[in-house]
Structures are given as structure tokens and as C-alpha cells.
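Left out: one protein chain. Kept in place: all the others.
Should a chain be cited, it is by its letter among A and B, assigned in written order, with residues numbered from 1 in that chain.
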Amino acid sequence: MKARTHGARRAVAAIAAGLAAATVLTACGASDNADDSTSGSSANALDAALKKGGELTYWTWTPSAKAQADAFMKAYPNVKVTVVNAGTATDEYTKLQNAIKAGSGAPDVAQIEYYALQQFTLSEGLLDLSKYGFDELANKFTASTWDAVNQNGGIYGLPQDSGPMVMMYNKAIFDKHGIDVPKTWDEYVADAKKLHEADSSTYITNDAGDPGYADPMIWQAGGRPYKIDGTDVTVNLQDEGTKRWADMWNKMLQPGYLSDIPTWSDDWWKALGNGTLATIITGAWMPAIMEATNPGAAAGKWRVAPIPSYDGSATTAENGGSAESVVKQSKNPALAAAFLRWLNSSDEGVKTFLANGGFPSTTAQLNDPAFVNAADKYYGGQKVNQVLVDAAKNVSTGWQYLPFQVYANSVFPDTVGKAYTGRSDLNAGLEAWQAQIVDYGNAQGFSVNK
Amino acid sequence: MSTVTEEPVAATPVVATARNRPVPDWRGWLFTWPFAVVFVVVFIAPLTYAVWLSLFQDKLIGGNSFVGLANYTTALHDADLWSGFGRVFLFLVVQVPIMLALSLIAALAVDSARLYARGLFRVVIFLPYAVPAVVAVLMWGFLYSNNFGLTASINGWLGHDLLKPFAPRWILTSIGNIVTWEYVGYNMVIFYSALKTIPAELYEAAEIDGARGWQVIKAIKLPAARGAIVIATIFSIIGSFQLFNEPNVLKPLAHNAITSAFTPNMYAYNLSFAGQQYNYSATIAIIMGLLTAVIAYVVQLRGSRKEDR
Partner (left out) sequence: MSVTQRTINPRLRQRPERSPLHPRKSIAMTLLMALFLIYALAPIVWLLINSTKTQSDLFSTFGLSFGHSFAFFHNVKETFTYQNGIFLRWLGNTLLYVVLGAGGATFLATLAGYGLAKYRFPGRSAYFAVVLGAVAVPGTALAVPTFLLFSQIGMTNTPWSIIIPSLINPFGLYLIWVYAVDSVPTEILEAARLDGAGEMRIFFTVSWRLLLPGIVTVALFSIVATWNNYFLPLIMLSDPHWYPLTVGLNQWSAQASGVSADPIFNLVVTGSLITIVPIVAIFLFLQRFWQSGLGAGAVKQ
């Protein structure tokens, strides 16, 4: 598949690859793939595959996928892309795991959220794209999203969207109760108390216990509970940053200032629409979704603000966001890689994604003045993207997910969840979670906390 | 279509397979082989494979290795498994009698011919059985909602939060309600059919003896329904031990109250699909299967022994 060219062309290409790697603005690790591939020839390989054509299966749950596939097929008529919604998040991961284990039935390209990527690279189900010169694409993406796909020196996917955390608040409710937009968590906690005491059917926000929410919150507080080094794993869910979040959150959880409506439920949409929830701490992808869903005709009532901080700095974390990867089982890896490259790094692919309400991870779009300054009528004319783009620039680095994060998240309700239902100390719940994680990791052959 | 034949007279040459000669009759296999073949493919083969799986361990780091009965030993000490088992046992002991009692009452009421529009009752009460579990949970999930559902209204009228269907204390009851709703009609139909086959002569005899209402029920109807009650009990017990669909579909709405090891079946499922621990999952499933089979067998023995008395 790879057309290896010789001689001068190869040397030039190698230098080019090396330069590209050097100018990468990220904290990505060893991307010295100069010896492995030549960017010129791998680009050729991909282009050749596109010309030759073929068929691809693409598993995803993004609403923009169909439009993207159609645009791609128009540009490359020899390629047929079948978009399949094999389930949302963990549902899809289960199927993907099963297919990888069974050795057949997997798609060519699959959408995988950042937190789950490691689990798939570990089971060696994903293709290392550095051999197609993907390392050169690093500077197209934000640092944190590139971090997520760049693991163990390989590149296992391309980021599609990002979810830097922001706070959305219901201005109508804030005005009604005379609350100013909180800038620090202390203010937030005080507002929680004030709001709930003024009106016991209203809450500052909801949290029914969700690992996809707890992890980014711990991240923002400076916690780094998971440290991975090969097969050595250290888990400390009581490190300084984690405790900082847990202690602060306890102040709202225990007295009952948090609503226990589960996020994404029917009830939750209703609560957003009718003023039961005053704020949500969420990812940058949420404003577009709320606008599209328009629960209870809440147009004009909500605004977007930076997430409160512990110390006045603008630090935030990523909540959600996914990449697309090429599955090793693919019978046509070059074509799949070519499609992926188009999907997430070409202007047209990204544009189509944005048009359907996504929030980008590509620096070009994030820096585009038209994007940044767009005023959104749904949010009272606020230039929402400004807040979101600022957040994207302030995601703190150094976060790692577990190599079996999908499993860890599945036992979150069993452990930390109990603290939520009993409105007791989150720290105790986190310790229980840690214990289960350690047991599982050791049973699976890792060396955890040893 | 049915012709009445005379009793086989001794003078008639007796054809080979007579009722009174214990000759092995292989013709039975003519009819039973298709089922058997599919059964082997669909059941025996996977079961054997499950037993095989349970003797190995496949780790994320380190690969596959034979471990003998190690998985079983781990399972015996596994608190998650036994608390889940205890939970379904409790569920069984409470929900099954309630559901069967309700079904029996409904069957008796419909059979008594004292209801207006009894055809309507028969059909409507059976209706929930036609509803897939996914849909049933969706509907009840709404009704249980303390924010916008029926529970909210009731709590509102009462003035304070009395009903909390998703709280850990009540979640099992909430699930029990859904399961009862789904199967009351099904069991009612089983009992009703048994009652309908009671010959009219028995009733006439009772009438002559002067038996009334409750006596009739005790003396005629209940004994006739005994067999059906035993069968329904056995299947309900098996169903209780295998409880999975309802808690699993309800989980997103009550995910802190319903843990991943809430029932043994859920535990096995999550071991496989959330934890990639296929071998241990197979072990759990086999242990549960054995326990269920033993308990069902015991119930069946007791049930038929009573009958012979």
C-alpha cells in the first residue's frame, strides 16, 4: 500500500516531516517518526487509495456524519462510505470491543471519545496512523485534544470535537433572585445556598453522580488521580486536586443544594426549560445542542460564562469530545486513513461538522474571527463562541485517563454513586471507587499501586 | 374427524407397538430430532463453551491462561455475586406470591361469571404482557418521575415526598411493580384456562350438596388449579433469578440505586461487556444456572408430591 520512493525525494520528505514534528505546539511525546515513514510518500499513498476507491464503514453517533459522508463521496466518487449508528458511547464501545475480540465485524473507522481511546489502543484494536504521516497534522489541533490521540508514541486517531468546560446559566432565574454570575467556586457555593433557600424547587445545578462529569471536575481542580507508565498504573483519588473538588462539592451535595435529576433525562430537559436548574457546568458542545433542542422554549433566557475557578485563574478541563480512529481490522486501512484525514482535518470536513452544531478541536476554526465573533440570538445576542474559544485555550495539561476507563466508569455508580444517594462524603465514595479500580487493574495484569 | 374405535379385541392381530409391551419405539426420534439438532447448536454448544471459558482467564495484560477452578473459588467469595443473589431471592419471596395471588384472584373473578364485560377484563389484564420490557420501563419510568410524573402529583397532593420510587430503599419494590404489571395477566390466563376445564358435573354435584361461593372455590377450583399454580410458580422463580431486562433498562434513570451487580444476571452481563471479563462472567452464569435449576427442581418435587397425596 505504501509507495516507497527513493533517493532525494525521500530525504526531502524526511526533513519536512522532522520540521513539522518540531514545530508542533503540543506536549505530545515522541513523534519522531522520521525513520518510519516519509510524509510525502504517505500522502501519496492516501491519495492513491482515494483514487482507487473502495468501500468503508463508519461507526458514529454524530448528527453531522451523514452530511460529512455525502460531501466526501461527492469529492471522491470512487469511494462509498456507509455511516452506521452502532449505538451511543458505551453501547458502541461494547460492540467494538466484541468485534475486535471476535476478529471480525468491526468497522473501518469508528468514533471514540477521548476517555475511552486508551482502552482501545491497549487492546491493540486501533491502527497507528503515524505511518501515514499523521503526526504532521498535530498543529492543526488544540494541545489537549492532540494529547488524547497521541499515546505511547503513536497516533491513534484524529480529534473531531472538543469540550472545554464552561458554565451556562439561566439569566432569567439569576435576575429573579438577584444573583450575580459567580466567578469563583466559593461564590458558586454561596449562590447555591441562596438560591435553594429562596425557592426550594430551584437548584443551582444537578448532579446525580456521573463519572464523565466527575473526572473533568477533578481535572479542573488540579487533580491528576491516574498516572500511567506502561503497565504500571498509579491511582490516587484522594490527591490534593481531587480532594479540593470533593470538599467543595460536598458543601453543596450534603445540604441538598444539588438536584438529583440525571443529566440527559427527559426530566432534565424539562428542568432546563422551566427554570428548575439555574446553571449547568458543561462542555463547549452544549450551547449548540440546547439551541437545537430548545427545551420548553427557553430561547433568550440562557447565557454562557467561563467556569468558576478555585483561585481566580481561567483554568478549565475537557468534558467529553471524541476522536475518530481507524480500526486495525480494516481491510482497506489506507483508504480509511484518507477518509479520516479528510473528515477531521480538511477544511470541508470540519466545516460540515460545524454546520451541524459541533464544537471544533481544530485551531484554524477556533481562531477564525468570523466564528469567534458570531452573535447568537438564542443566547440573547451574546458572542458565545468567544467564551468557548477562551475556554479551549485554557485547558490545563497533564491529564491522563485509565487504560480501562470504560470499566472504571461503569463501577462509579456502585461506589461514588452511594455518596450521592446518601448525600454523604464524596471522599469516602472516591476511596471505594479507587479500591475497585485497583482490584480490577491488578486482576487484568496491570501493576496498580504496587 | 375423531372416530370412535372399538377396544382392541384379543382376536385382532396385535400390531408391533402395543401399549402393553415395553418395546423401545425409535419412531419417536423421527419427530424429535429437528428440535434436538437446533437445541445442540443453540444451547449445548454455547453452554459447553461457557464451561470451557470458565476454566480460563484472559487478561488485558498477559493474555489467556488455564486456571482450573480458580474462577469458581473467587466467585464463592465474591460479595457482589452473593448480595445480588440475596436480592433476587428476596425479590422472589415477596414479588412472586403477590403476583400469583393477584393473578389467581383475577382468574377466579373472571371465571366466576359474576363480572360484567368479563371478556374485556380478560383481554385488558393480559395486555401488558404484549408490551416489550423496553417500552414498559419507559412508561413506568415516567410515571415514577418525582419531577414531572404521577409520583410528583401524588407527592404534591400529600404535601411532602412520601413516594420515592428510585431511592435505594424502594427501587426493588418499583421494579417488582413493573414485573408484576407485566406478568399478572399472563399468569391469570394460565390459571383461568385451568379453571375453565373443570367439568360442569363437579359444579352440579356441589350445588346439590349445598356448597356455596367460598366453599366451591376451596373444594373445586383451587385443587383444579393446583397444577397450574405449581407451573406458574416454577416459571416465576426462574424468571426472578434471571431478572435482568427491567433493572437494566431502568438503570439510566436510577443509576445510583441500581448498581452494576444489582442482580446476578446484570453482574454477568457487565463483567462481559463493561469489564471484558468473559471468563469470570461465564463462571457466574453457570453458578447461577445451577442454583436456579436446583431450586426450581425442589419446588417442582414439593408441588407434585402434594398433588399425589
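Everything that follows uses one rule, which is that contacts are C-beta pairs under 8 Å (C-beta built on N, C-alpha and C of every residue); 3 or more make two chains touch, one makes a residue touch a chain.
Note that the structure is predicted; figures quoted are calculated from it, not measured.
> So which of B:236, B:256 or B:292 would be touching the chain we can't see?
Only one listed residue reaches the unshown chain, and that is B:292.
> Hey, which of B:60, B:75 or B:125 is the one touching the hidden chain?
B:125
> Which is it among A:177, A:224, A:243 or A:270 that touches the chain not included here?
With A:177, A:224, A:243 or A:270 as choices, the missing chain is touched by A:270.
> In the full complex, which residues of chain B touch the absent chain?
1-3, 5, 8, 15, 19, 22, 24-32, 34-36, 38-39, 41-43, 45-47, 49-50, 53, 102, 106, 109, 112-117, 120-136, 138-140, 142-143, 145, 148-150, 153, 181, 184-185, 189-194, 196-197, 200, 203-204, 206-207, 211-213, 216, 220, 224, 226-228, 230-231, 235, 238, 241-242, 244-245, 249, 252, 264-265, 268-269, 272-273, 278, 281-282, 285-286, 288-289, 292-293, 296, 304, 307
> Which residues does chain A use to touch the chain missing from this display?
Answer for chain A: residues 59, 61-64, 84-89, 91, 95, 98-99, 101-105, 113, 161, 163, 263-264, 266, 269-270, 273-274, 283, 285, 289, 292-297, 320-322, 358 touch the chain left out.
Keep in mind that, in the parts below, only the chains that are shown with their structure count from here on.
> Residue numbers of chain A touching chain B in their complex, please.
It is residues 90, 94, 97-98, 101, 122-123, 208-209, 231, 261-262, 264-267, 270-271, 276, 403-404, 406-407, 410-411, 413-414, 417-418, 420-421, 440, 443-446 of chain A that touch chain B.
> Hey, which residues of chain B end up touching chain A in the complex?
Going by the criterion above, the answer is residues 59-62, 142, 145, 147-148, 167-168, 252-253, 255-261, 270, 273-278.
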